[in-house]
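Before we start, here is the structure in question, set down as structure tokens.
Left out: one protein chain. Kept in place: all the others.
Per-chain residue numbering starts at 1, and chain names A and B are given in the order in which the chains are listed.
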Amino acid sequence: MSRATRPGALIAALLLALIVAAALVVPWLSPYDYATPAWTEIFRSPTVSGGHPFGTDSLGRDLLVRVMWGCRISLLVGIAASLLSVLIGVCWGALAGYAGGRLDGVLMRTVDVLYAIPFIPFVIVLEVAFGRNFLLVFVAIGAVSWLDIARIVRGQTLAIREQEYIEAARALGVRTTTMLRRHVLPNLVGLVAAYATLAIPGVILFEALLSFLGLGVHPPLASLGSLVAEGANEMQAHPYLLVLPAGFLAAIILCLNRLGDALRESLDPRGDGDGHD
Amino acid sequence: MGAFLLRRLATAIPTLLLIATLAFMLLHLTPGGPFDSDKVLVPQIQHAIEARYHLDEPLWRQYLRYLGELAHGDFGPSFQYRNTSVNELIAQGLPVDAAIGGVAMLIAILCGGGAGLVAATRPGGWRDRLPMGMAMLGISIPVFVTAPLLILVFAMRLHWLPSGDWVAGSWRHLLLPALALALPHTAYIARIVRAAAIEALAQPYIRTAIAKGLPTHVIVLRHALRPTLVPLVSFLGPALAGVLTGSIVVEQVFGLPGIGRLFVTGALNRDYTVVTGITVLYGALIIGFNLLVDLCYAWLDPRVRARA
Partner (left out) sequence: MTEPSAPLLQLRALSVDYARAGRELRAVNAVDLDLHAGECLGIVGESGSGKTQLLLALLGLNGAPARISGSIRYHGTELVDASAAQLGSIRGRRIALVSQDPMSALNPYLRIATQLTEGARRQLRLGRRAAWARAAELLALVQIDAPAERMRCYPHELSGGMRQRVTIAMALMSGPEVLLLDEPTTALDVTVQAQVLAVLRTVRERTGVATLMVTHDLGALAAMAGRVAVMYAGRLVELAGAQQLYGMPRHPYTAGLLRSLPRLDRPLPTRLPAIGGQPPDLADLPAGCAFSPRCPLAFGACAAPPALRPLSPGHLLACHYEGAPAAVAAAWR
């Protein structure tokens, strides 16, 4: 099975690299920008010869540039918020797993309670209360999506803590903080990398959902979610406005999910173990 | 088992209290109020309205009043829909979401569970790769993309089904939204069931069962099904709670009068009671379904029963 995974993951990585490169380069090379309306160019169908390979939207803006900006925003939010949630989750989980006892109980009970808090409504209420704010979007997402990572890291830390070399280090009188840094954290890196890769698409989807509901980025700036929302309004007459940004969104999510799965499988000791007899 | 239920109830109440408090404080402490509209009201009228909803009282009195009502199962009056209580609004919206969510989860369990089981019997073969590739697509394409696409194809181009609106009891109006909602859940369930079934079928006790000469269907149904259901059940608990309180996207795209839209418009209009009420309802459903999940664990696994 693992042999079958690798070409898929490789294709996903290549495709993702291509999209990232395009998102970085295209708006910079293109004569159009994402914001300026062009009233004579409204709803041009996608043609290569006409200068608008993705067509134009209801304000005559070049859809290619807008989709590339959408990719930039989505990826930026996804990576930044995932980093934040990984940071919180790793510290919280490693502390709980390493400290054990009462502190562990308190920390993990907090996670349990936070799990019961409705996540999407919470962010929507925040958004409404403080107004639409680009920074707030990813702080809010990052601050509430660390729960899974905290649980995973705690579980792993507990498992690692039981291993003998930690006992040996403790017996040698190594200090707790040194031990966390030197022994516990490095073991978690691979696992956290895999889950962070899987967290990014989740965050991107969530930002897209907020933008779709009109709670994300401010127009004229576009994220893939707001582009899909705009496209959905025009889809009867101009389906490309929906299909193109939706395609890019799906492709990014698909690639990240594929990569995350492949990473996790490669770390899973049961993945292609050799135990027989 | 009685002690177990009591213990769970004892932790559920503080959790709900915390959720209610958080939602209440978040809404009341942030700038803006339900009656700060663009058109300037005559101060007397504004005062009269605020007095009617006790918004002129100090915050702690409003909070205690709200908790008192909540303890009686009363979510209070809506600010935005005059003369309608939040309980009535929820009672109107819940059947819509329950119908769509119920059908969606049924589709998801049947299709996803079936696909996962088929994939698990021959891992690596085309019967595994094909459904799992589709499941990967299913979890990667968000509902707000598939829902408009479903409308575009089945309503606008093929004219098979209506594109939206809600007619109680009409399965034609129910089908597209249920399908849109079912797709990601189907994909998740297929992945969960596949992984669980592969693990269950690799257990040594399955080899024991084969060595007894039992036929395949007995081995799968009697020996492998229960361990496969355990992770599925833990997914279904929160998923059902989410589906019952309404998919905001599905309701928005199909124009359905469900709880999700009620929540979003409530949040946009600072309809405190609606937002807090739905939040508490969601929390209560999550807690309730998680309790059901734990009861299912105990029913499925005798070792859990022994510990409870």
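We take it that contacts are C-beta pairs under 8 Å (C-beta built on N, C-alpha and C of every residue); 3 or more make two chains touch, one makes a residue touch a chain.
Predicted model, so just to flag it, every value in this text is computed and none were measured.
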Touching the absent chain when the full complex is considered, from B:R65, B:R172 or B:R222: B:R222
Per the touch definition above, residue among B:L152, B:A209 or B:L256 touching the missing chain: B:A209
Hidden partner interface residues of subunit B, rising order: 203-205, 207-216, 218, 222-223, 226-227, 300-303, 306
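We adopt the following convention: only the chains that are shown with their structure count from here on.
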Residues of subunit B defined as touching subunit A within the complex: 15, 18-19, 22-23, 26-27, 30-32, 123-124, 129, 136-137, 139-142, 144-145, 148-149, 151-152, 156, 245, 248-249, 252-253, 263-264, 267-268, 270, 275, 278-279, 282-283, 286-287, 290
Residues on subunit A engaged by subunit B in the complex (per definition of touch): 1, 4, 113, 115-118, 120-122, 124-126, 128-130, 201, 205, 208-209, 212-213, 225, 228-229, 231-232, 235-236, 239, 242-243, 246, 249-250, 253-254, 257-258, 261
